[in-house]
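Every protein chain of the complex appears in place save one, which is left out.
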Amino acid sequence: MDLNFTPEEEAFRTEVQTFLHEKLPAHIANKVKAGQRLSKQDQDEWHAILNTRSWYANHWPQQYGGPGWSAVQKFIFDTECALAGGPRIVPFGVNMLGPVLIKFGNEAQKRYWLPRILSGQDWWCQGYSEPGAGSDLASVKTTAVREGEHYIVNGQKTWTTQGQYANMIFCLVRTDREARPQESISFLLVDMNSPGVELRPIRTLDGDHEVNEVFFTDVKVPVENLVGEENKGWTYAKYLLTYERTGIAGVGFSVAALEKLKVIAAKVHKNGKPLAQDPQFAARMAKVEIDLENMKTTNLRVIAAVAGGGVPGAESSMLKIRGTEIRQELLSLIRRAMGPYALPFIEEAQYTDADAPVGPPEAATAAANYFNYRKLSIFGGSNEIQKNIISKMILGL
Amino acid sequence: MDLNFTPEEEAFRTEVQTFLHEKLPAHIANKVKAGQRLSKQDQDEWHAILNTRSWYANHWPQQYGGPGWSAVQKFIFDTECALAGGPRIVPFGVNMLGPVLIKFGNEAQKRYWLPRILSGQDWWCQGYSEPGAGSDLASVKTTAVREGEHYIVNGQKTWTTQGQYANMIFCLVRTDREARPQESISFLLVDMNSPGVELRPIRTLDGDHEVNEVFFTDVKVPVENLVGEENKGWTYAKYLLTYERTGIAGVGFSVAALEKLKVIAAKVHKNGKPLAQDPQFAARMAKVEIDLENMKTTNLRVIAAVAGGGVPGAESSMLKIRGTEIRQELLSLIRRAMGPYALPFIEEAQYTDADAPVGPPEAATAAANYFNYRKLSIFGGSNEIQKNIISKMILGL
Amino acid sequence: MNFEHTEDRRMLADTLNRFIAEQYGIESRNHIAYGAQGRSPALWQQFADLGAIGALFPEAEGGFGGAGFDIAVVFEALGQGLVVEPFLGTLMVGQALLAAGNAAQKARLAELIDGGTLLALAHEEPDAHYELARVATRAVPQGDGWVLTGQKAMVLFGDQADVLLVSARTSGAVDSEEGISLFLLPGNAVGLEHRGYGRIDGGHAAEITLNNVQVCADALLGNLGQGFATLERAVGYGILALCAEALGAMDVAKKNTLEYLQTRKQFGKPIGSFQALQHRMADLLLEVEQARSAVINAAAAIDAGERITRERALSAAKYSLGRIGTLVAEESIQLHGGIGMTWELPLSHYAKRLVMIDHQLGDEDHHLARFIALGQPH
Partner (left out) sequence: MNFEHTEDRRMLADTLNRFIAEQYGIESRNHIAYGAQGRSPALWQQFADLGAIGALFPEAEGGFGGAGFDIAVVFEALGQGLVVEPFLGTLMVGQALLAAGNAAQKARLAELIDGGTLLALAHEEPDAHYELARVATRAVPQGDGWVLTGQKAMVLFGDQADVLLVSARTSGAVDSEEGISLFLLPGNAVGLEHRGYGRIDGGHAAEITLNNVQVCADALLGNLGQGFATLERAVGYGILALCAEALGAMDVAKKNTLEYLQTRKQFGKPIGSFQALQHRMADLLLEVEQARSAVINAAAAIDAGERITRERALSAAKYSLGRIGTLVAEESIQLHGGIGMTWELPLSHYAKRLVMIDHQLGDEDHHLARFIALGQPH
């Protein structure tokens, strides 16, 4: 039993820190630290910087352009990135589709699509959820009917994050109407510029446009865009959903958020004293800090188990649940710390510093981010679904 | 909208206070205030005192020896009793069986049994629960087979509170093995001294003997001990379970417990300052105090609705859940307030002052009562069952 | 004891509910709330005509209500409709005028009840974080009048108000209850600057800067340096109003969520058939009923009882509604899933309002601490 990172891992941490110090653009880091939303340009810029060192596709094997990192290295990288204000890597192409192609794609697909992910030439989005399906992914209704060398796709996807930036979408489609769901789903790559694809924005409660609906009307998709075998898509979908879930707790995000919260609580005053000295607020902060300290070790234990050959099954559900609870609590506390200044809402201040916020600088995004991140416990398999998984897998109930 | 009690109700409160001041024996009140357990003698004594004024069977109509109180009067009586250290009225005969006999019993039964309840001649206990049935009361397995002028009863009951004091037990028994449960249960009165009745104590985690198992082996019960009609017992059982549940929140108990807690928190010191000034402990106390203030009004609202002709259905489930949560939280706080002195356990100090407790006087029973009252959320229909009832009845889910 | 509202109050509630349903449906509401002014002067006038403002003040002063339960009835209806009109400032400033105004000042009340004046309370300051006695803004005597200097935070409709009630310190330490004076200022006073903005939950507010604003002697409301009691009383009415508003909003959120659980299917069944969700919904229901009781307690206490009893009931209610409002908002969204986060669904706006009410006039932590402090021996 040893909680210390190895000297090699510590050296790696230093390397990451140096890289971030030298290469992370200040205009991006400032936005991240302020809780502002990033533009597509910001994200492309950061992905390209990471890719100069093969750190963009850091879940990929070296032969495909990844760095060949261990789970511990990824954990260190995520934490240091978050602390430095590095943006989250947009996962759809590089962390979701990439591993599926590497595992189930044919050679031609790998040769064609993987480099385009790395270069940023393709921006991918995800066509999993459908209206009215919620976390019941197997109830796919979008159909793909084979006609000669094409599939004809009809149906609708929803909650498509950053679909407005994407030129490609990977979809679960139903290719057999008779068979039971798990034997009738296929995994298809669709060009968003195809005739018949229509994207409609969904505005979220914080006023933001981040997710979308995608409609497919007689969309022609070449058969070579089928990944793996027809009607085996459910297997690939599940692989995608469970692949490399050891980072799902978002510990890096939380460590950075806690640091930000502490700065705020020392700075914001309640009747002449720092909020950090208010007994109730201090207790809230301490509780989430302790929970996070415990979660860090819980996360590393799962990582170590995976490194030791274990498979993260229901454990990743535990990381998802508590990880999102901690993140949401930290965002709640930042909102609470703003007092009345949580109310003013200057929409432009979400994106740029040009419009000065009202009250302390952190106030600009505090409430909006709190509301936006209610999604954490809903998307990616709601926390209720995660509890069902735990019941089944660990408890055997 | 008027939260004030009427002048008549206030006069009634004064009358109750005067009665308690004059008639409640100090040796009993002291035990109640100290959280000590009462003997059968204590309880008989108090019942007899109450009965001198028809206040013992205070849920009964006047024609049967009750006072004809409104629900508000009962609420006032319960609260004042609790504050003065009056014991809870043992409910099995007077509050449970009595109303069933009044509503469903024949004249002979009423004439014979009701006065014996009032006089204390019979001490009743309850034969509802069976091993392995939990809150599923309809799954009664104890059988009663008619043979001439007797039923022959075989089976087992459990969680029979204060069965060791009882000479009579009212039982749910199955009188038809073919019909579905709700049409095959009968309501039978059984003499505990009949041959074939055996009582075995159940020791609870706090070391106390309060509940029992009761075994029936070929017990002969005269048919005139059948209440109402054969196989209609489920109706009577449900009536008993839902009768007059407006007192189920135990607000009186909680008001008295809060008062006790405040005295303790002012007296117990943490490093030189009263515990009441410790921010975390003060917050715990304030939260439960506010919850109780709200619950008082919630309870009175339900009482008013009943007085206005409404039927307390799922509302009583709400009172049960939150009422028991508040009582349990208050007992937790009394335990917490004792610090290390919650650990010493002088068994005799649960019953008498002869053996001085270790630490503050309240320490003698603090932990044991906390553990004992975990039953509140289990017995009388567990809080989980109450939530099922709310889902069905109020939410329509 | 009686938990039925009077016939008059039931009629008032019915009238308001009908009017809101017809004129202030969620689309109109969002158009108004997130629009350039964050309010609708035309509808405000209609609210006044319906008596919604008059109900907040006693008959002796030209209104026809003013009891705690009148205020609760009005604001519960406003909460059900997510109304963003300037009722809160009107109530608080109006009650302050009533409590401390001289004849001339009280005379403004008639205009106010007619909907002709927009009032705002400019009290909270950047570093106060809900502490009522913290006033750094200073009023210095000059000639017959005073000169005011300082900053006021998150003043509701402070950019559009005709009249502002401003607290300023004329003596005492920055956090002392003694030495706070109240002044009535016209919205266009020279030296009064405002930066207006929309609120995330709809409606407008403003930061106010007072740069040597000169006011006459008759601008003073009540006695010099004795403004705290008036302020506490006025803010007490505001707390009751916010609690009732939250109750109205959470009833709607609860109802919407319940309907969703009943109709939305997943894995082939209505999601309301899943026991884990049923139990959470049962908890929510229970909490909402406790919140309702807290509002009743506060409404009863505001008209009766001495200060400590009254203010403890108000703090107990604000704590309860703050805690339960946030819980209802978060659970309602969670039980809806993704759709609960969309702008299109009315629920999301109720959720935002419920959470943000906890950021007005003291959050749950503040009022829990206040409840404790008021209960300590003095």
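As written, the chains take the letters A, B and C, and residue 1 is the first residue of each chain.
Throughout what follows, contacts are C-beta pairs under 8 Å (C-beta built on N, C-alpha and C of every residue); 3 or more make two chains touch, one makes a residue touch a chain.
Nothing here was measured: the structure is a model prediction, and the numbers come from that model.
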Which of the chains on display does the removed chain touch in the whole complex? A, B, C
For the chain that's not shown, point to the residue among B:V219, B:L240 or B:A368 touching it. B:A368
Identified contact with the non-displayed chain, of A:E9, A:D136 or A:D353: A:E9
Which of these touches the unseen chain: A:V32, A:L50 or A:V72? A:V72
Going by the contact rule already stated, which one of A:A11, A:A48, A:V263 or A:I290 would touch the omitted chain in the full complex? A:I290
Even though one chain is hidden, which residues of chain B still touch it in the full complex? 129, 132-136, 139, 158-159, 202-207, 211, 268-272, 275, 278-281, 284, 335-336, 338-347, 358-359, 367-368, 370-371, 374-375, 377-379, 382-384, 387
List every residue of chain A that touches the chain not included in the displayed model. 1-6, 9, 72, 276-277, 282-283, 285-287, 289-291, 293-298, 300-301, 304-305, 308, 318, 321-322, 384, 386-388, 390-391, 394-397
It is residues of chain C that touch the chain not shown, namely 274-276, 278-279
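Simple rule for what comes next: only the chains that are shown with their structure count from here on.
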Just curious, how far off is chain C from chain A if you go by their C-alpha centres, in Å? 38
CA centroids of chain A and chain B: separation to the nearest Å works out as 53
Mind checking the centre-to-centre distance between chain B and chain C? Centres are C-alpha means, answer in whole Å. 43
What parts of chain C, by residue number, touch at least two of the other chains? 368
Residue numbers of chain B (touch at least two other chains): 283
